[in-house]
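Complex shown without one protein chain; remaining protein chains in place.
Moving on, here comes subunit A:
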Amino acid sequence: MRRNTLGMLAYIIRRIFQSIVVLLAVGLVAFSMFRFVGDPIEQLLGQERTVQDVERLREALGLNDPFPVQYFDFLVRAAQGDFGISYRQSRPVADILLERAPATLELALVSGLLALAVGIGLGVFTAIRRDGWAANIIMSASLIGVSLPTFLIGILLIYVFGVQLRWLPTFGRGDVVDLGWWTTGFLTSSGLKSLILPSITLGLFQMTLIMRLVRSEMLEVLRQDYIRFARARGLSAKAVNFRHALKNTMIPVITVTGLQLGAIIAFAIITETVFQWPGVGLLFINAVQFVDIPVMAAYLMLISVMFVMINLLVDILYVWVDPRLRIDGRHA
């Protein structure tokens, strides 16, 4: 037991160390790319600027330093929780990110739950009624979710439900309630209405992914001997399908969903742009257009921290779930 615990601890420490190396590498690549995004001075100063203005600002922003120096400065300050000041908004990046995070996280949460609930439901349905006409229609329709770009789905939803039917708002987050440390759209009707179209747009891909995964896992499990024996014993179809079959399909589904949660947050960029959703994705797009280096740097670092953490958690969960990995921790 003790040997196992120690082995696991060593494994976790090694994985954390690897994660830090990955983060530093991501940051280095990001900083070496910023110069190709453009020159922020062009965006900051108007057309009547002078050469003196340009030089003064370039010096003040530290743009004359080589990029490894800029990166090092960023790391030193970021380690102290200071992400610098946005070029676009002239205020601390950390404040802006905290302001924008609730919008993105609420959207990601709703999209994730929607994808999970509808995806599992439809997946089970299409597996049980694999030859039914409804299942066939659902399977064909799910191809749309996989193949249509998010941008187009968003525009289509806006056009149908916003412009033609006028049931739902076409952009924005509606009225939000400020809780001091968090702004939420869950407490107002316009906030809830505003969530519907963007969360469908953002979650549609994951929804179809989960649905197809559940379906194929279910079909696999339903062929197993223990299901046949359960049926032979005369258990009800409900008990067989949900208590025995579905339970055993959930492990891969949970893994994929966990990994996809990161993707939902990271790829909210397009959905947020289409719906003018005031989250961090929209902030990032604006930052790229304006060459707002501090915002781009902080966003990319946060997203990579998130992915690294999710992977780390999944790895640790695997070790916890699978005893073979625990014993052989040093060589995993």
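Note that a contact is a pair of C-beta atoms (placed from the backbone, for glycine too) under 8 Å apart; a residue touches a chain by one contact, two chains touch by 3 or more; residues count from 1.
Note that in this section contacts and distances are computed from a predicted model.
Given the choices "DMSO reductase", "Cbb3-type cytochrome c oxidase subunit", "tRNA modification GTPase MnmE" or "ABC transporter substrate-binding protein", state the protein name listed in UniProt for the chain not shown.
"ABC transporter substrate-binding protein"
Pick out which of A:Phe17, A:Phe72, A:Tyr159 or A:Trp320 touches the chain that's been left out of the picture.
A:Tyr159
May I ask which residue of A:Gln89, A:Ser216 or A:Asn311 touches the chain that does not appear here?
Once the missing chain is taken into account, the touching residue is A:Gln89.
Of A:Leu57, A:Ile196, A:Leu235 or A:Val256, which sits in contact with the chain we cannot see?
A:Leu57
Residue by residue, what part of subunit A touches the chain that was omitted?
Per the touch rule, subunit A residues meeting the hidden chain are 36-39, 42-53, 56-57, 60-61, 85, 87-91, 96, 99, 155, 158-159, 162-163, 166, 169-172, 273-276, 278, 282-283, 285-286, 289-291.
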